[in-house]
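Below is one structure, written out as structure tokens; the observations come after it.
One protein chain omitted, others in place.
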Amino acid sequence: MTSFSFTRSALLGAALLLAACSSTDQGSRTAGQRPTNLKSTEASLWYQMETFEKSLKNTGRVEKDAALQARMAEIACELSGDYCADLRVYVVRDPSFNASMAPNGMLLIHSGLLLRAETEDEVAFVLAHEFVHFFENHSMERYAAVRNANIAGAVVGSVLGGAGAGSLSSLGYAAAFGGAFAFSRDQELEADRLGLDFMRTAGFDPKAAPAIWKNLLTELEATSNKKKAKEIDRSGMFDTHPLIRERITLLDSFAVGIEPDPTARARYRAMVRPHIQDWMMDVVADGDHGSSLALTERLMNQAEDLGTLNYIKARIYMMRSQEGDRAKSEEALIAAANYPDVPAAALRELGTIYRARGEREQAAASLRDYLLADPGARDRALVESQIHELEETSP
Amino acid sequence: MIRSGLVLSALVLMAACAVTPKAVAPGPVASSAGFEVTIKESWSQWPAEINPATQGDMLTKDGMLLNRLHLAKVKVGEPWIRAAKNADVPRHRADASEIETVDFVVASLKRIGYSEMEASEIRPETIDGQSGVRFGLNGKWENGLDVRGDAAFVPSKDELKLVVFLAPKMHYYETSAAEVDGIIGSINLP
Partner (left out) sequence: MKGGIVKGAAALLWVGFCLNSGAIAQITDTAGAEPAAEIAADAPAATGPESVPEDGAETVAEIAPEAVVAETAEVVAPPHVDLLLMPADAKVVFITTGGAEQRADWSEAAKKNFDSHLAANMDASGKSHVRFDPARHEADEDITQLLLLWDVVAASTGTPMPHKGKKFDSNQGLTLGSSASKLADAYGADKAVFVSHYSQIESGGVFLTQVMIGAATGYVPPSANVRATTTRLVDLKSGNILSTGSAFGGDARSVDESQGITTRMLKSISFN
């Protein structure tokens, strides 16, 4: 599998280089534009994306917060003007910092993006960037570029098919299909530049554009994952994305700010507040404790949601489990208890820490407090048995 | 270079194909997870080598998406799901609390195609004389189909012994739930 991936990457890379030599500029799209030729690649892509979009609604990955979905759709409309009716916006549960726009107008916003943004202006920049990819037909250009030059999929597929790999030939095509949507460096920079224009026209603060990248850079630099740390400044031969630092410099030079709205952060936080704990736990579960801590601490800088965020911080320390982390976790849990939004589970984690230290009475008291705070706790039976054990009584 | 890479790929693939699912008759079933369970009906067993998403064996009666019983061991610091060495994925910890281990299982399932996955009725359970935990699972498969399941784990030395059953909520879960309950009760640790 490894060697296959390597071979595939090499072939795909070579094909992309060749693709760069041919012009595939498809111009800008007009509002309401749809594929008219059913035989075209655009119609095929559109068809597949519509199928995907219909199934997406069933998957359970679309956030059920109607107000949040509506506001995101509103922002997309404000940015896209006449193209508003062409877009359909979905906030999907995915911890990665990302958004994507399909050629058929399906705009996916990852919860990981909304978690990391601090204002609607920051979200607006990312959506404007994605809208430019759509407006400028970047997907179609990229797909055409690959098609023009790429025989990698066919060759790899055919040879492996001949070697007895059967339907693995489809894997070559699947990879080529995915690769077609990795935008070129020029397309990314164009999307940044024009995206700023769209957000300025719609009345959003362009200074938010470099801000969201700066925050992401801080989070990435704090990573505990050595491989990721090495990749932050990697500039490979086939690297299509501009480096984050380069991007920040460019955006800083283009972005002329407007009068900042002092209520912007608080308004945005109020919108995402119901989801912060779940979205943060999605991030925390993946185990990049350095980045998770940096993100949590940044969100705490706003001096809101400190019960929830201190709880998250405690969970990260518990998971990281380095020397001294138990004490830090306890400290964060005690801090969390000072705020009205403290999750009931903070009391359970405190009880767990006391139990591990052999402080039976204190542990039992915390666990009892947890069950009082959350009478319908899904782990009631487990916690009750722990209390009985701590109090040395039989269940 | 390209051709040698392709030949190597083909050899690896053919080696994987040498391992095939096999029928297992009612009675004790050994697994690569290092513990035994006892089944009352016939199942098919997918050895770990051809288990695409997770470490360990799987038993199924009708197909991996219709009823799947994972029998796994997860070493400290390792993920339950298949992942690259340095990937950011949920990993088992030696000092994890019971609820953290439940969260680890749920987060792992979210990484292999399940969504809205939640644990329920988390309760203590003695498994082959050792203190373990049982819980229910509810969520959706990636196409949106509601799924239900049962899980049990017991920390054993430096690894976690784990049993997870998942099936569509409609028809398939109820059909096997009682037998799976018995299977979990039959776990025979080394």
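Letters A and B mark the chains in the order given here, with residues in each chain numbered from 1 onward.
Criterion: a residue touches a chain if its C-beta (ideal position, glycine included) is under 8 Å from a C-beta of that chain, and two chains touch if they have at least 3 such contacts.
None of these values were measured; they are calculated from a predicted model.
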{"item": "Displayed chains contacting the withheld chain", "value": "A, B"}
{"item": "Residue touching the undisplayed chain, where the options are B:Ala30, B:Ile50 or B:Ala177", "value": "B:Ile50"}
{"item": "Chain B, residues in touch with the chain not shown (by the definition above)", "value": "3, 13, 16-17, 20-25, 42-44, 50-53, 60-66, 82, 113, 141-146, 168-172, 175"}
{"item": "Those residues of chain A which, in the complete complex, touch the missing chain", "value": "1, 34-39, 41, 43-48, 50-51, 54-55, 58, 92, 94, 96, 98, 100, 108, 110, 143, 146-148, 150-151, 153-155, 157-159, 161-162, 165-171, 173-178, 180-181"}
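In this text, only the chains that are shown with their structure count from here on.
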{"item": "In the complex with chain B, residue positions of chain A that touch it", "value": "1, 3-4, 6-7, 10-11, 55, 57-61, 93, 156, 159-160, 163-165, 168, 225-228, 281-282, 285-288, 318-319, 321, 345, 348-349, 352, 356, 378-379, 381-382, 385-386"}
{"item": "Chain B to chain A touching residues, read off their complex", "value": "2, 5-10, 12-14, 86, 88-91, 93, 95-100, 102-104, 107, 110, 115-116, 118-124, 133, 135, 139-140, 142-144"}
